[in-house]
Structure formats: C-alpha cells, structure tokens
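Mind looking over this structure? Questions follow.
Only one protein chain is missing from this complex, and each of the others stays in its spot.
Moving on, here comes chain A:
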Amino acid sequence: MSMSAPNVSGSISGISPNCDELLAVIVSSAGAPPDVIPKRLLPALKNASSQIFLLSTSDGKDPLTVLDPEKNTIGFLYFVTTRSYIDRPNNVPGLIQHLVNFINKFDPEEAKLAIDRFTAIPEALSRLASGIGKPVLAIRPLVTAIQRLAPTPAHLTTLHYRFIKICLLSKHYKDALAVLDNDIEEVDPQRLSINVEDVLLYHYYGGMAYIGMKRFDRALEFFSLVISSPSQVTSAIQIEAHKKYVLVSLLEHGKLLPLPKYTTQVVLRVFKNNCGGYLEFAQAFESLNVTRVKNEFAKVADMFTKDKNLGLARQVLQALYCRNIQQLTQTYMTLSLADIAKQVGLEGPRAVHEAEELVVQMIESGQIFATISHAHAQGGGMVSFDDDPDRYDNGLTLAELDARIQRAAAVGERVGKLDRGIGLSKEFLARVSINIPFHYDLYVVIGMFR
C-alpha cells in the first residue's frame, strides 16, 4: 500500500501551510481548470504533515463539515482517511458517518486523480467498523464505493480485492455477491491504476468466497482465471489458486478439468514440480477407488494442512462416496443398501447405515433421484434409482434457455465490437501492411484474407 503510516507525533514542519491555508487551497481548486488539481492541490496535500489533517480550523470548525465531499473530493478524502488511520480515532461513529457520506457523494473523476489515497478507504472503513465491533458496517458502503468508482460493472478497480478480503475475513460471503456476480472484463491500468496483482488477488479471493458459499462452479471459473492469466513467471497467487482449483474441480466434477490451453507452460510446470501431491491425489480420485484415494490422502495430508486446504480436501474425500453412488445410478435401477455400501467402498459395521445416510442426503440435495424401500428386509433396504424428472418441458426451461441465449448473444456482441476495434487499430493495420511487399499486391493480400 502506498500510503505511509501518518506521523502523528511529528512536529508540524515549517514549510507546510496550516489548516486554514490548506482548506483555502482545497476550496479554491473546486471548479478550477483541470490541471490545477495535479499541479497545485495534490502537491500541497502530499507535502502537508499528517498532523494538519487532524486539526480544526482557527475558528474551531471541523474541516469535514466545511468541505463538500462532492465538490472537494480529494481534499475531503485526505482529511477523512488520515483521521481514520491514526491509532485511536475520536468519535468513531461520526467518522464512519463521514466516510459513508463521502462514498455516496464523491466525484469519481476527481477520485481517480488520487487513486492511491482512495484505495485506502476499504481498510480504513473496515478498521473503524471492527473497532466498534460491527465489521458488517463496512460492507454495504464499500459495494457503493466500487459501483461508483468503476466506469462500468465490468471494470476492475483497486478496491475490488480489498473489499472481497474484508468479506472473507468477516465471513460475509453473500454480501460479496453484489460485486462478484459482475464478471470482470475491462482492465484500465492508466485511469484506475490497477496492476496484475489486483486481477489475480480479486479472482483468488473471489474464488474463496464462492467456496464459502459452496458455489463451486463459479469458484472454479475464478481460479481458472487466476491460473491462466498472461504470465512470464509464476506468481505465488497462481500456485495457491491452482491448489484450490484441483480440489474444487474434484469436488464439483469428480475429475480434474483441463485448464484453458493458453495457460502458460511455466505456470503449469512450477505447479507440477512443487505441488505434485495435489495432482497425484487428483489421479487417485479419478480412479474412484476408495482405498487408493485414502492412501494418497494420508500421503499429502501434511501438505493440505500446511496450505490450509485440509477442510476442503476433507470435503473432497466425502464427495468420493457421493461420486460413486452417482455412478451406480447410471448402472443400476435397484440395488440393496448393502450392495451400495460395498460398491462405493464403505466399510465397518455401520457401513449400511452410512450408505443410507449418504443416499438420503443426496436425494435431498437433488444430486440423485431415488427412493428407499424397507419393505424387503434383506440387505437393510432397497434403493430404486429414477431418472431426472426434469423433462425440460416447462416454462422454467424456456426462461432459462432464453436467458442463456441473451447472455451468449451479449458476449458475442462484445467480442464483435472488440474484433472491429482491433481491425481498425493502427497496430493491426501496420502489422498487416508490413506483409505486403508492393502496394499493387494489396488486392491479392485482401483476397487471401477472405
């Protein structure tokens, strides 16, 4: 983080203006020509000692009430963040109120000029909210902040991963959805000062939040984005994401899904060399052989613990039985619980009972369609497997289909737009025209492209 810890105890340096003067600069910059802010206001704010932002004006007014968060966005930002950052801020609820007010009113264009300062807001707000024991207070305002700062919901900002991290730490996964469900497509390092870590961390934390909500398909998608990001070397974030990708893939699909083929080789290689245990565990899982999976699990359990993935791995182990039962539904119409227990590899005196519990669970969660009958005492009950009763012939299907078509069309349109953009770009045209040795060959070349 670029913001240095404010030096509260330091003395006010001679060259910095006092609070009134600073306020005058801030107020006079409002509505001034566009180059005033970067040339005059920002240097003044940056050079000012942090002590100044804690003072009141000479006539005893609080600068936060003097300044207008909409017109004096940057000035207000400096005051409010510095105040939230000191060790023991006064009037915490009041500060939170000021921050929330600021978030609702700030001018996004101006905020972008002081984005490094703006980026401190999530942590500041979360600190204040946790300080009074209500971390949840930080979440809603931050959603607003992101929505207001990002030009479109598809744009990534520096606030994104910081916000998701706060949601993860306070376990408010559902609140993250307002941001997470907008897929990031646009990245604008020039105007929003984001870097590649922003992209990686956002998708990594996002994947973890989706795991928290048990939406494994989305988690998988997010981790896959991290792993397949353009890379020259491997980032530690990518390795961690890859670990989780393997486990979630097993959990959701029962096998290791292939990564996009444009994934950089070096990322795959580094993972293979350092975390081979995960891949061997996945291989064992794909065989659906319970003993083999358990052996492999025992071998890599230490690694899982170290990586803090043990809980997830345990879920994967449990899912193995479900996976096996699902396999049985493809093969059998009826099967006794005893046979199920045997076929899926449950052992011990309670095997039949455990099998029944699993089947009941799976029926409840809609993973399989079956009925258990205890009419025949033999084998402790018979399970009849049914087909998926969804015949795709109701309005719901139609609505779903329609939504999907619209989604696909929208994506297709964006791709088309991008394609046109490339086709018209100078770089592309220059690249194409290099390949034309003489200008009169142009028609031939164009003919080749058709």
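The rule we apply is simple: a residue touches a chain if its C-beta (ideal position, glycine included) is under 8 Å from a C-beta of that chain, and two chains touch if they have at least 3 such contacts; residues count from 1.
In this text, contacts and distances are computed from a predicted model.
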Complex member absent from the view - protein name from UniProt, among "Actin-related protein 2/3 complex subunit", "26S proteasome subunit RPN7-domain-containing protein", "[RNA-polymerase]-subunit kinase" or "G8282 protein": "26S proteasome subunit RPN7-domain-containing protein"
Touching the absent chain when the full complex is considered, from A:V233, A:A298 or A:A430: A:V233
Selected residue (touches chain absent from view) among A:L169, A:A399 or A:V415: A:V415
Which residue of A:I37, A:A138, A:I164 or A:M382 touches the chain not shown here: A:M382
Residue of A:L22, A:I184 or A:L346 touching the missing chain in the full complex: A:I184
Interface with the unshown chain - residue positions in chain A: 183-190, 194-196, 199-200, 221, 224-225, 228-235, 238, 260, 262, 327, 330-336, 339, 376, 382, 385, 387-388, 390-393, 397, 400-401, 404-405, 407-408, 411-412, 414-415, 418
